[in-house]
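One chain of protein is taken out of this complex; the other chains stay put.
Presenting chain A:
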Amino acid sequence: MANPSAVCNGHLHHHHQKQNNLLKSGIYKKNGITKGMKKNGVSNGTLHKKTITEHFEQAPMYVAVLTFLGFGVGTIFGYLRDFMRAWGLEKRNVAAEREQQKDFVPLYQDFENFYTRNLYMRIRDNWNRPICSVPGPQFDLMERVTDDYNWTFRFTGRTIKNVINMGSYNYLGFAETDVNALKTVTIELQKYGTGICSTRQEMGSLDKHVELEKLVAKFLGVEDAMVFGMGFATNSMNIPALVGKGCLILSDELNHTSLVLGARLSGATIRIFKHNNMQSLEKLLRDAIIYGQPRSRRAWRKILILVEGIYSMEGSIVRLPEIVFLKKKYKAYLYLDEAHSIGAVGATGRGVVEYFGMSPDDVDVLMGTFTKSFGAAGGYIAGKKDLVDFLRTHSHSAVYATSMCPPVAEQIIRAMKCLMGLDGTTQGLQRVRQLGKNTRYFRRRLHEMGFIIYGNDDSPVVPLLLYMPGKIGAFARRMLEKNIGVVVVGFPATPITESRARFCVSAAHTREMLDTVLNALDELGDFLHLKYSRYSKSSHPELYEETRLELED
């Protein structure tokens, strides 16, 4: 359970604080009784009891060389095709500058355009594939074919049935169509309809929203919470409300676009620290304190650290205890985006705060989405009441965006009550446990097979490294032939040499489904030569725990 009486409850305060911090009064209890280091020692003690095992194995050197070789060939042929397009030997299928604009700054000549046109376009059939059923553990895909090498697609009208879904963020399996489970949602739908047609500040505040917000606050163990109709906008519209000019944002280099966009919109100075690297963060914090703002050398009005709970491309979990220690040491604020982690990690699904056994009070702004684990839509911001009240009046999402539709709110309430055990069953807890079990099983098997996979052992996001551009296409196509839907990711979402496939394990996956996927992966890993890991224990291990224990000694 989330333990609100955990170790460091904001005692960490020196007496002299800068007075111009907007969020401060609500966020800290100002009872600076101790110097705080001792308290933090306790909190770090709980950290070290939990062994964080994160894997970021480097591929062998030859893999990088061959990856660049592949990109080299692709680039050469890209130039050839661009040359042919320029000389009219081939039809232009993409936007190009008009004749009148030819003396202006070119619009379509940067690397991203070249990449899209000449490399991405060749394997585009593996992305944006429309589905036509609930994205549960299995789903149906619309079959589509291309006649002109992925420039256009046409639908054949057939569907590919019962594809195992390894791509949706359906961590707890709440994206379901079970009539019994959705009974309350149906009732709310009939009572309220779907449209709100107004914003929270006008006529769009329903009793359902208040109920949901109370429940979210109770679930997270905080004073108050506010819900928004769109997860992405929760980040991108609330960060500008919290910080502005003269503030400093310290952002993890792998933060999601919504955080990046929010940070940019805020007008604050943004500095990037290396992914999950506490030395890098501390250096930036120290420099920010010592040097202040550039030129004027005034102290920063606020320093906000932006981190995510689980990073969706790396599968790594934020080093929350260290970050909380640093933020207390340097008196910064912490904005934690639990988009992937809420519901997915922690003993009862309360996110990374619970995962590390910390108090929700340690994090100033708790943000999360309902799009993933809860199988609904929208996001929340939770924290001290002052913070939430401030956002209610200042956030663009509250002022201008249409509020959440009631059936969606009811779906979240249903899922959350299930998770908290308020519906009288232990089903929610079982789902969290099942997810943890599935995650560890899936990750362990992949490790044993010799794939390079990234991230924390407890993170349900499992990136499997493919590296070479040719293998991205081959992998996704062959997996689909085996009736398994996967998400493959390449540049620009990842560094150019680290293309990967990303699996999202769900509590709704049965052991049989996972075994099907794993067997297919084993076979394909041999065929495509994907097993780069040099730590692999054996190529075809048995599944018994005993052998595993022996091997670990």
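Following the convention adopted for this analysis, contacts are C-beta pairs under 8 Å (C-beta built on N, C-alpha and C of every residue); 3 or more make two chains touch, one makes a residue touch a chain; residues count from 1.
The working rule: contacts and distances are computed from a predicted model.
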From "Nucleoporin Nup43", "phosphoinositide 5-phosphatase", "Cytosolic Fe-S cluster assembly factor NUBP1 homolog" or "Serine palmitoyltransferase small subunit B", the hidden chain's UniProt protein name: "Serine palmitoyltransferase small subunit B"
Contact residue for the chain not shown (choose from A:123, A:263 or A:344): A:123
Contact residue for the chain not shown (choose from A:52, A:66, A:299 or A:496): A:66
Residue among A:305, A:468 or A:489 that touches the chain left out of view: A:468
Positions on chain A contacted by the hidden chain, ascending: 66, 69-71, 73-74, 77, 80, 119, 122-123, 149, 468-471, 473-474, 527-529
